[in-house]
Each structure stands twice: as structure tokens, then as C-alpha cells.
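Omission of a single protein chain aside, the complex is shown with its protein chains in their original locations.
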Amino acid sequence: MGELRYRVVVGLEIHVQLCTKSKMFCGCALSFGEEANSRVCPVCLGMPGVLPVMNEQALEYAVLVALALDCKIAEFTKWDRKSYYYPDLPKNYQISQYDLPLGSGGFIEIPLEAGRTKRIGIIRAHLEEDAGKNLHTAGNFSQVDLNRAGTPLLEIVTEPDMSSAAEVRTLAVELQRMVRYLGVSEADMQKGHMRFEPNINLIITKDGVEYKTPIVEVKNLNSFRVLERSVDVEEQRQLDEFLETGEVMGMGNKTTRGWDDINQVTVLQREKEEAPDYRYFPDPDLVPVEFKCEWLEDIRSRLCELPIKRQIRFVDEYKLSDYDAGVLTAERSTAEFFERVVAAGGKPKRVCNLLTQVGLKLANEKGCSVAELDITPKDFAQVSNDVDGGILSASGANKAIELKAQDPDKPFSVIYEENNLIQKSDVGELEQIVEQVIVDNPKAVEDVTSGGKKSKKAQSFLLGQVMQKTKGQANPKVVSEILDRKLG
Amino acid sequence: MAAKIDQTQVKKVAKLSRLDLTETEAAEFTGQLSAILEYMEKMNELDTTNVQPLAHCLPISNVFREDAVKESLGTEKTLANAPQRDGEFFKVPKILDEI
Partner (left out) sequence: MQSELLNMSCKELRDGIAAGRIKSAAATEAVFGAIEKYEPVIGAYISTFEGRALAKANEVDAKIAAGEPVGELAGVPVAVKDVMCTTFGVTTCASRILENFHSPYNATVVEKLLAADAVIVGKTNMDEFAMGSSTENSGLKETVNPWDTTRVPGGSSGGSAAAVAGRMCFAALGSDTGGSIRQPASFCGVVGLKPTYGRVSRFGLVAYGSSLDQIGPVTRSVADCALMMNVIAGRDPADSTSVDEKNAPVCDYLEKLDEPVDKLKVAIVPQFSAGADEPVQKALTCALDVYKKLGAEIIEVDMPHLDYAIAAYYIVATAEASSNLARYDGVHYGHRTENAGDYVEVYSKSRAEGFGKEVKRRIMLGTYALSSGYYDAYYLKALKVRNLIRGDFAGAFEKCDCVMMPVSPTTAFKIGEKIDDPLTMYLSDIYTISANLAGVPAISIPCGFDDSELPIGLQILAPAFAEDRLLRIARMFESNTDWHRKKPTIVE
């Protein structure tokens, strides 16, 4: 067998539920697990005679994302009907956008390792209404719940620019971070706010000839894990299939597969020949949307710095590691809080440690954001500076923040005092303790002075003894200096 | 001249329309739709190369509603006309294929 190389090519279709108050075309509240069919009105039930009316907020949210994706916004756009029969689709057509999507031709920057980024092209972004849910758990029949029917849904289609399962996952995560930053979606994967449909195929070079395998679309994936896994699984499956059948991409041989989570495989859903005929045509019940300059500028003014940009800036401006910058910029409120602490005088690296080691932990426990902890940026800045000034140890600082969170009204001076958090840096006082430790531990002293391979360990042991005697309050830097001086 | 639409096409369209047709109906519709489509050929007398399609006569755009919640029907009223229900759900025969 000759030489064989291959790479995977993936494009992604992503559906994002927007977090408006009401549905896309009617006044029903969005559903969060209420009683089935309780958030349904004649319009989203598709009753005879009803008419849709556009939710302006949904449109603005969609445009905001399209702008963040650097898309061109259509001056003129309209609504189309996409026809197919399914029990969760009450009108048996979905109101969507076909030939004139509101956004097209953009890109998204995704972070790779070591601070590098990659641009993934965005083909289009359009708005549509979600369907309800069919449930198949009840026995020999299916149940239909229309609570979700009519929820505003943003569909984003990328170019086939991703070349690994990891990249696909990264894009999904980045997009989640983006829509959360923009405040247009909770993007809660568990609640199905984001759903993915990767289009996957392989480019195989065999004996110097390039082959493309038929495209497979995997439907309706709703976790990052499954998304990544499905690409890996498809990669292997398509390779095996190619080696067996030699089938290559052609007209109309795209197939649709579903994900079987139990067996961790993709399963064929729709054969090639049965490409559905959606009979798109302009929805006569809705009028076109025209984006006038002023309106567009007004929406544009609501854009914020995007997470990836902010992450890169944090590395540049605050000299943080890419990892730390990523953690701080994961949530918009955390990133903004970090910058407020720095503005209040905290040193970036120290503030970063405080926020990531204790701030986020506390926020997580309380189920709130760091900004909502009742600890002000000034508080964080003070603690941070007290570490830098040798007043607190790193662990003492964390303890101080924890205590402050429990009792926000108590001044730090009292917290430090009551909990013996202030470090002992007085050389005279510490020298006496060090001498006592040297006397009490001749074996360790000998290990240090003889300079063998046990030397380092012994020195740490002695330092530990000093810390123990001072109940952890000794400034380890000062103690080390004394030890070095006395045993060196 | 060949018929504009044959029985195979009629059956395909019926399937797409989710209409069960009897053989008699299919034959009858084939004849009628053929005659109608034949008549539609009339439109081809017109040169419409530079004519914009007109989907709507209205001179308006940008009709919106405010993002405000209105009361829903509630489960009972939603299901009041349901031919079959199962508790608070609409009930249909088991759906085996996914879309």
C-alpha cells in the first residue's frame, strides 16, 4: 500500500437561542422548563388566522452578533418560509431567512495554543424561529411540547475552515464566550441554548492523488464534548469508509448522521437521494427589514471589546500568561472587575492571582460573579498591595479575602489583627527563633552545611520549623535570608 | 404536445403536500393540473427579463413589536382542540426518524 495522508475539514452550523423576554413573533415568554405547552398562544401554536409580528429586540441582538462577527449587514432583508412537516413545527413551516440573511461574509478569531489565533470565516448569520420539542420517552407514542416553539434563534454558518476536532471545540467555546459578552444569550449548553451541526469530510492524499470524502452533517449536538468527539469519530469512520469503498464527494451525496451517545458513534439518518425540498418563498405575512444607517450605528455602539481581543490585550498590557488572561476574560464581568482592581492600584499579576485563586472560587460557591461578592475593587487592591509590601503572605491574603466575603463591613485592619495574618518580618525577633531551631535540629543543620544532595530538603525543613513556631506568621523571605546567612 | 405533468410527478407532489391520493384522484388531478399548467404557459408570452418580482404590494418595511411578554393561553386552552393528548402533551404516533 502506498503513502497515505489525510486531514479533516470541518464547517459548523450553530444555532444560538437569544435571551429576549418574549418569543420571536408573539408575546409568549421564553420557556425555562415550565409545565409543557403552558407558554403557547394562538400565534406560536400556528392556529388558523394568526399572524407573526417581529420582535425588534431579537433582531437587534442578532445584528449585534453579526457585527461582532464582522459580518456585512444587509441593507434589505426579508423573511422566508421553510416548509417541512414535523410535529414540533406547528405551522409545518419555519419562518427563517433564505437568500438575504441579515449578516454575511464575516469571521471569528479563535485562540490556539501559545497565544496564537486563527481566523474562521463566517458565511452567514440569520434569524429564525425555533421549533418545539418532540419527546419519545413515554412508550409507544411521542409527545409534543410547544413551549420552545417560536423562540428567537440565531443561525451562524462558518466556512469549512477548521482542521481538527480541537479547533471545532475552541470555536464553539469562543462563540459561547462572545454571545455571553454581548449579553444576547445565556448560551447555557445544558438548557440547549447552543446547538451544533458540524459538516465534516476528509481530504486524503493517496499515492500523490488528492481525494475528498463525501460531506457528512452531524445533527443537533448540544455539548462541547459531544461536538469534539463526533468530529474525531467521523474522521476515523470516513477514513475507514474511503479505504473500503473509495467513494468521493460528488453532487448530492452529502448525508446526514446523528450522534449515538451510548455507543459513541454516528448513525445514518438521511440518505443522499432524499435531499429535502424546503420550498422556500418570501413570507407574505411579514414585511421586509431595512437597516438604515442610524439604526445600525446605534446597535454598533452597544458592541463591547470582544473576549479574544481582551485576552490578547491582557497578555500585552498586564504581562499575564495567556492561560491567566484566558481565565480572567472567560466572563465579561470578571474581566471588567479585574481592570477595576488594577485601576484601584493593584499590581496586575498579584490581582490576577487573588482573583483566580480565591475570588472566582468564592463567586462559584455563592453562584454569583466576582463583582457581586460585596468586596470592592479597592479592597482587592489593598490586599494585593499588602502582599507586595510583605505585610501579608499569599495564603494570608487569600484568607483575608475569604473573611472579608463573610463579613464585608469589617475593616481589613481588624481582619488581619483578629486572625494573626500580619507577617513577622522583624529580623531581630526572627533571628532568635532561627537560632533556637538550629540548636534543636543538629542533623538537618549538618545536612545543609555539608552541601550534599540532602541540603535543599534540609533547608526547607528548617524553614518549615520556623514557620511552625511562628504559627505561619513569619515572612519566609526574611527567614530564608537569616538561614542562608547563619548556615552559609 | 406532452402533458405538463404526469402521474408520477403528481404523486410526488402529493407526497410533498402530505396528501394521500387514491389512484382515481391521482389520474383526475393529473389531467386537471396538466390543463391548468398548460394555461399558465401564457405567462411566457411576456418578456420579464428586467422585471422585479413583486411578492408584496405594500410600500412598508420595519414593522416591529416591543419585546414585551403577553399572557399565553396556558396548557389547557392550548390542548383544548387537540385530537389526542397525553397529559400536558400533544400525542402522536411514535416518531422514529429524526429531522
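Going by the order they are written in, the chains are A and B; count residues from 1 in each one.
The definition used in the following text is that a contact is a pair of C-beta atoms (placed from the backbone, for glycine too) under 8 Å apart; a residue touches a chain by one contact, two chains touch by 3 or more.
Since the model is a prediction, treat every value here as computed from it, not as a measurement.
The chain not shown here is touched by just one of A:His15, A:Arg81 or A:His126, and that residue is A:Arg81. Note that of A:Arg119, A:Lys191, A:Arg225 or A:Arg279, the residue touching the chain absent from this view is A:Arg279.
In the full complex, the hidden chain is touched by subunit A at residues 42, 45-54, 81, 83, 85, 87, 90-93, 142, 144, 146, 277, 279-281, 284-287. Mapped onto subunit B, contacts with the missing chain fall at residues 5, 9-10, 13-21, 25, 29, 32-33, 35-37, 39-40, 42-46, 48, 51-60, 63, 65, 73, 77, 80-84, 90, 92-96.
Assume only the chains that are shown with their structure count from here on.
For subunit A in complex with subunit B, the residues that touch the partner chain are 20-22, 26-29, 35-42, 45, 53-59, 76, 84-87, 134-136, 138, 140-146, 219-220, 258, 269, 277, 279, 281-282, 284, 286-290.
Of all residues in subunit B, those touching subunit A in their complex are 16, 18, 55-56, 58, 60-75, 78-79, 86-95, 97-99.
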